[in-house]
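A single protein chain has been omitted; all remaining protein chains appear in their positions.
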Amino acid sequence: MADTELTQFIKDLVEPLKHCKQLGLTVLEAEQGKLLMALPYSEKIIGNPETGVIHGGALTTLLDTACGFAAVASLDVFEIAPTLDLRIDYMRPATKGKIVLAKAEAYRITPNVIFASAWAYHEDDSDRPIARCTASFMRMSNALEGKNK
Amino acid sequence: MADTELTQFIKDLVEPLKHCKQLGLTVLEAEQGKLLMALPYSEKIIGNPETGVIHGGALTTLLDTACGFAAVASLDVFEIAPTLDLRIDYMRPATKGKIVLAKAEAYRITPNVIFASAWAYHEDDSDRPIARCTASFMRMSNALEGKNK
Amino acid sequence: MADTELTQFIKDLVEPLKHCKQLGLTVLEAEQGKLLMALPYSEKIIGNPETGVIHGGALTTLLDTACGFAAVASLDVFEIAPTLDLRIDYMRPATKGKIVLAKAEAYRITPNVIFASAWAYHEDDSDRPIARCTASFMRMSNALEGKNK
Partner (left out) sequence: MADTELTQFIKDLVEPLKHCKQLGLTVLEAEQGKLLMALPYSEKIIGNPETGVIHGGALTTLLDTACGFAAVASLDVFEIAPTLDLRIDYMRPATKGKIVLAKAEAYRITPNVIFASAWAYHEDDSDRPIARCTASFMRMSNALEGKNK
């Protein structure tokens, strides 16, 4: 279902960002307005050394990034889209050692604001979300060249 | 108004955290259930190289941290308090080159959940918030020794 | 799957409430921590006379009520549980003339605060939510007798 050209385009935008690199955030699949990302488990993101559970901030960055670039992937021409508001509900702890996936979708696109939502989960337990996110993003007028030459 | 002993206690908890160090987050003042923090302007947190405006993720970390440790500062005995939910509204861009302050307050403390809110602003323009945050935090039963020996 | 005794118990609590009566809110099914409710279409809830689309406030009341009583249905003994915070995202307009269903679940239960989420949808289009809600509720200490004698 993924659009390989769009996936590569989004991958090249997201993965070099410094705060994404630090966490090892990976773009797996993109299609029009949708994005699947992964946060691999690593020592760098452990929040509680005794339990090995990852830091909430890593989930926040994963979900904010997934929503923001699902918004970008909903547009025909690349635009920068800063976050206007962001809500995250943490449902249960991630399991130690497991990859966290985030599936995001831009569900409302207006000329100036894009609304997106995402959820984080483990692949073998996708019915029990770890966290959910809703966010809105500002479309900037000065669209740069990109995606749809 | 600040409680110097509590300020030092919170400072020693917050500033060594890796993601706080990277941003240069500083604890300025703490009192029972209240916290004032600073995010200094630096190249590391620039989100848009053309405008010099800082990355939204840096504000998110500032506000999440300020709320979380205002929650910690509301307790008599130190407890770990992971975030349960978090909402951030970005009101207007921070000004290039200026320190961002965050004032946080724990406004409801129950035996298991603490609610806190915070706002980010520039010192010379405190009437026009840059961003506002509301969050809740889980109190963990296994209280560790600390603050109030 | 529904628990008929619990369903009747919640029905008798919810449906006589004045603001629920005005909207015609109905409890369809309850089980431990879960609730299915219905908002029938009626002239009384039309927000836009030209399009016949229902008022957002009716959806808000539906979702707030569904979350709140899913919280009540998660407890062994009846307690009043006032709302602490509430977030609603309106995804798309309800269809004129159609019943709106709301499915709610209490997903985290602490001794003092219960977190619940719900979504509103049409029965024949359950994959495209009309609105989503997350809310938290305060458990009151003065538990009254009820449900599980």
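As written, the chains take the letters A, B and C, and residue 1 is the first residue of each chain.
Here is the rule we use: a residue touches a chain if its C-beta (ideal position, glycine included) is under 8 Å from a C-beta of that chain, and two chains touch if they have at least 3 such contacts.
Bear in mind that the values here come from a model prediction, so they are computed numbers and not experimental data.
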Among C:Leu13, C:Leu86 or C:Ile99, the residue in touch with the chain that has been omitted
C:Leu86
Chain not shown: contacting residue from B:Lys11, B:Lys44 or B:Arg108
B:Arg108
Missing-partner contacts on chain B, residue numbers:
87, 89, 91-92, 107-108, 115, 117, 132, 134
In chain A, positions touching the absent partner
84-85, 87, 108, 110-113, 115, 134, 136, 138
Determine and list the chain C residues touching the chain excluded from the picture.
18-19, 22, 44, 47-48, 55-57, 60-61, 64, 80, 82-90, 93
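As a convention for this text, only the chains that are shown with their structure count from here on.
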Distance in whole angstrom between the CA centres of chain A and chain B is 23
Round to the nearest whole Å and give the separation of the Cα centres of chain B and chain C.
34
Could you state the distance in Å from the CA-based centre of chain A to that of chain C?
30
When you check chain A against every other chain, which residues touch at least two of them?
87, 89
